[in-house]
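Every protein chain but one is kept in place in this view of the complex.
Now for subunit A:
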Amino acid sequence: MTSADSQQPDAGARRHTGLMVLAWAWVGLPFAYGVYELVQKLAQLFAG
């Protein structure tokens, strides 16, 4: 087995991890925005 062969799985794993981070950020960031806006409204319940 050459060193190039052993590096291929690493590159594949890195690509997979990168894709996972991108995919979770794609849905996570808008969701975090929604939760942030919700928390701001929540404060009104305890202030009112």
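Criterion: contacts are C-beta pairs under 8 Å (C-beta built on N, C-alpha and C of every residue); 3 or more make two chains touch, one makes a residue touch a chain; residues count from 1.
Note that contacts and distances are computed from a predicted model.
Colleague: Can you pick, from "Asp23/Gls24 family envelope stress response protein", "MFS transporter", "Succinate dehydrogenase cytochrome b-556 subunit" or "FecR family protein", the UniProt protein name of the chain not displayed?
Modeller: "MFS transporter"
Colleague: Touching the hidden chain in the full complex, which residues of subunit A are there? Just list them.
Modeller: 20, 23-24, 26-27, 30-31, 33-35, 37-38, 41-48
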